[in-house]
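Here the structure comes first, spelled out in structure tokens, and everything after it is commentary.
With one protein chain removed, the remaining protein chains of the complex are shown where they sit.
Chains: A, B, C, D, E, F and G, in written order; residue numbering restarts at 1 for each.
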Amino acid sequence: MKSVLVIMGSDSDYAIMKNGLKQLQTWGIPFEAHICSAHRTPQKAAQLAAEAKSRGFGVLIAAAGLAAHLPGVLAAGTTLPVIGVPLASGPLAGVDALLAEVQMPSGIPVATVAINGAVNSAILAAQILALEDKHLAACLEAYKLELKDKVDKKDRGLAQQLAADGLA
Amino acid sequence: MKSVLVIMGSDSDYAIMKNGLKQLQTWGIPFEAHICSAHRTPQKAAQLAAEAKSRGFGVLIAAAGLAAHLPGVLAAGTTLPVIGVPLASGPLAGVDALLAEVQMPSGIPVATVAINGAVNSAILAAQILALEDKHLAACLEAYKLELKDKVDKKDRGLAQQLAADGLA
Amino acid sequence: MKSVLVIMGSDSDYAIMKNGLKQLQTWGIPFEAHICSAHRTPQKAAQLAAEAKSRGFGVLIAAAGLAAHLPGVLAAGTTLPVIGVPLASGPLAGVDALLAEVQMPSGIPVATVAINGAVNSAILAAQILALEDKHLAACLEAYKLELKDKVDKKDRGLAQQLAADGLA
Amino acid sequence: MKSVLVIMGSDSDYAIMKNGLKQLQTWGIPFEAHICSAHRTPQKAAQLAAEAKSRGFGVLIAAAGLAAHLPGVLAAGTTLPVIGVPLASGPLAGVDALLAEVQMPSGIPVATVAINGAVNSAILAAQILALEDKHLAACLEAYKLELKDKVDKKDRGLAQQLAADGLA
Amino acid sequence: MKSVLVIMGSDSDYAIMKNGLKQLQTWGIPFEAHICSAHRTPQKAAQLAAEAKSRGFGVLIAAAGLAAHLPGVLAAGTTLPVIGVPLASGPLAGVDALLAEVQMPSGIPVATVAINGAVNSAILAAQILALEDKHLAACLEAYKLELKDKVDKKDRGLAQQLAADGLA
Amino acid sequence: MKSVLVIMGSDSDYAIMKNGLKQLQTWGIPFEAHICSAHRTPQKAAQLAAEAKSRGFGVLIAAAGLAAHLPGVLAAGTTLPVIGVPLASGPLAGVDALLAEVQMPSGIPVATVAINGAVNSAILAAQILALEDKHLAACLEAYKLELKDKVDKKDRGLAQQLAADGLA
Amino acid sequence: MKSVLVIMGSDSDYAIMKNGLKQLQTWGIPFEAHICSAHRTPQKAAQLAAEAKSRGFGVLIAAAGLAAHLPGVLAAGTTLPVIGVPLASGPLAGVDALLAEVQMPSGIPVATVAINGAVNSAILAAQILALEDKHLAACLEAYKLELKDKVDKKDRGLAQQLAADGLA
Partner (left out) sequence: MKSVLVIMGSDSDYAIMKNGLKQLQTWGIPFEAHICSAHRTPQKAAQLAAEAKSRGFGVLIAAAGLAAHLPGVLAAGTTLPVIGVPLASGPLAGVDALLAEVQMPSGIPVATVAINGAVNSAILAAQILALEDKHLAACLEAYKLELKDKVDKKDRGLAQQLAADGLA
């Protein structure tokens, strides 16, 4: 299986992105994670993007806040799919990061997920890699069932809660 | 090669999405396009999503405006990657569609591109399919060079324009 | 009297929606409440909507946050009135949920109330059901008087507070 | 059948709201329409709201732009359900009207539909009245099928368009 | 001197508005304060507005949050100037209240101040009443000098702070 | 009667503000109008503000677009009430001007009206001046009746229009 | 004098930026202009930034729309001041470009001017270069007087216009 290259703009992003990394690990998807800034280490960012394909990566995940250029800068340097995770750092609650990631000009897409959507970036990466990996595809099907089961369980829990609250 | 399932919420979306379909065609990527609404034909939407994998699709592209539920509704029904294209229909210029597509809850990602980003949705689909298709990967590399060449050509054109405008 | 079907996208929505359920209970309006996600349990959502009328429901209330598709997805599956409650979960304070619920395309309305407007969703449901229920209509008239009386009482309390603060 | 009271804040709103009136007429729903401003004719607005129930109305639809107080002012004066239609007049494209209608305080809901959602306001009114009107309920079921059929027809039309454009 | 009629939509608004009342008191401006809701006590609101002039008021101040109709509803019922104070209650931080107050249609202005701008509403009321009250006008001139002196004093304090912080 | 000082930031603002000047003229309110920029002619702006009271003005109206500092800069230089008119010039449709005018810090209020609210700025000025001018007060009462009559007339016109459109 | 490096993300930006180039030319400030995209020609962008200082440039101006990364990407590659011009291309009227340029993380500033602020970018560049160029400083002082004179002239023109319109 190809692996996933996860790049965060700052070490403060790790608290959010850790959840995505755990999800990748759960499914046995190999990944490599880095702190790399589009503005402070632009050459490293360019190098990571340029070498990503030859080093065996299949998907990039880039997470950044504020004027979040990192996913776009990586997408400029590779033809691999790049997933962008806008982070809600700073006073604008991630709206700045969302627009800076999703509004890419024609020719250089960034596959943007929700603000702070670390887990969804991992799932999206898995969905992409699963196209050629039957085991991973099965994991995703099972995960979808788990999601359903959790909601069904919560629904049963609600019935109990309503009874406890005198609402049933 | 797996093919791409392109779904538009309304026939008025075709004017924008046609550019994406042309891009897919240019690269020889097989696709099937439909008008299907999350709200008016929900069962068909559910069916298209449920059958997508077994029918040989590898990626879904869903384009919608306003409260754009289509990409999320399709993502609910498949483990294939779903690309969302928010469309700028209505008075809010696509902000409603953007938020309704990108802010998906954990577990069900939508890979959102820019408002009206039809071409980028096609490129992203191609990037995903190219992971296992060397010819398509080469097409994407060539396309990236073309983008560069076009900008370089425009830069040379600017020099002429500046001279014509007495600014050089 | 017809009853109300209340559906929440997540169990974390219960803290807000409980206030609406209490209001329904106060007026003796029968209701059934569920956790059901448009994206994690889409079939259950479709089923709940499809069977709502035959099961004796008159109104649906759907509460969700982020890309809040739940009310629209339910409205797609029934001709009963669907009330949407946008919830302020996530960094965008419910603006995403508001737009995802209220900006429904022509043909499939969602009767949207304020962000976190659980009580108002219950009142709106009661107003609808009261059209053919004189007792409930009387309850609503009495409630309106109570609202007035509470404000009048607060106005009298203000006079005391002003005196206590040396402002009268 | 109870009838619908439709109130527009200005005569310039009629161009949009006419589509809703036509929808009501199609289904044989009796309605009465007025121009009445929350700010220029507040007493008439209060009177219309106060008398609405005794005059046989079951639902109010109120459409206004800018600081759109009309639906809320009407809701203050009746316990009938009030549907609000925010209109995109002025430079803010209806965002002002949307927030002024949907963000009602607890106790006085306004059932808000999309910006310029005249047809949806009519459908919502019909859904409410249909709770006790089997013929109207059947009309709504038929309308839902029509919506589906139109999309299916558009989908077939797309196949032709794709062929015409050399994309199929 | 004419007096000021201060109306708050809810008792929870008093914590903010108290600062404005203190300012009025400081300058010896007579005022009367009420809790009165545009939606819960509309008749009282209409009555307060209708009688304001004959009862000797010269200016109204109205403070409300969310879909803040109170200032506009009062302005509909009087030709006295009405000052609106949008309050930052609820998840939208007062943007809803600001738009619902300031975007009044032609004919019925509301003199809107900043979100939570209780003190500024009092100063604006004083500026209006000072047009025919030389003592109050002198108070305002003195207040302007105080504002200046406070800033000058803070500037001197900054010099000390910079020295303490080793920055001077 | 005191007169009104109307200041526009640019000559392009006159097309909008002319409607306000006409309203002042209709009521016989003396006014003086200037083009004066907070940024291009700051000294003239400061002088106009400083001399306004001694020159017999009672109210200032300031209209500007973009980063609309003009009303605030004038308010800094006078204790007369300053009315701000945000203008919808530029790509942000006046949101920039609205926030730059209304969000004044404590101590220096600007009485802000709607975006492009030229007529309302004139009415607000008239309301302020009418506090000590019985004739003007009567004009405002008459104007309020005219507004009402116009709406009533439009309401009768609607009845005719509905008949013409086959909707009555 | 050091010269100015002006970089546009697309040739469609020239229509706006030409006004800035003319301003530079008027003051005799040498400049070099290029079309260069942060995403399509990232290496050229990096090279232009890296060589800017040694090639004699003193300031960079970068103009781009949508997810406008160009100014930030250039700022990442030089210690020269970089001025960003957000352009109002696309449905979001330049809000996306504004946030993507101004919200730069700590360490890498972009001196952002108004949306479409081409002339202001040139003036800012001139202000920077004028610190060590007395002739250019004098030009800027003269320009400031011209701005003042133009407003004064417009003010006199307003007097004539008011007379022509019967408003004086």
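Rule of thumb we're sticking to: contacts are C-beta pairs under 8 Å (C-beta built on N, C-alpha and C of every residue); 3 or more make two chains touch, one makes a residue touch a chain.
As the structure is a computational prediction, the values presented were derived from the model and not from experiment.
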| item | value |
| --- | --- |
| Contacts of the hidden chain among displayed chains | A, E, F, G |
| Among F:6, F:35, F:76 or F:119, the residue in touch with the chain that has been omitted | F:76 |
| Among E:9, E:58, E:71 or E:94, the residue in touch with the chain that has been omitted | E:94 |
| Contact footprint on subunit E, counting only the chain that is left out | 88, 93-95, 114-116, 144, 147-148, 150-152, 154-155, 157-158, 161-162, 165-168 |
| Subunit F residues that touch the omitted chain in the full complex | 9-10, 37-40, 42-43, 46, 65-67, 69, 72-73, 75-77, 90, 92, 95-96, 99-105, 107-108, 110 |
| Interface residues of subunit G (partner: the chain not displayed) | 2, 58, 79-81, 83, 98, 102-115, 117, 119-121, 123-124, 127-132, 137, 140-141, 143-144, 147 |
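Operating definition for what follows: only the chains that are shown with their structure count from here on.
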| item | value |
| --- | --- |
| Separation of subunit G from subunit A in steps, with touching chains one step apart | 1 |
| Geometric centre distance via CA averages, subunit F-subunit A, whole Å | 50 |
| Interchain centroid distance [CA atoms averaged], subunit D/subunit G, Å | 47 |
| Multi-chain contact residues (two or more partners), subunit C | 10, 37, 40, 66-67, 90, 92-93, 95, 102-105, 107-108, 110, 114-115, 144, 147 |
| Chain-to-chain touches, reported pairwise for every pair that qualifies | A-B, A-C, A-G, B-C, B-D, B-G, C-D, C-E, D-E, D-F, E-F, F-G |
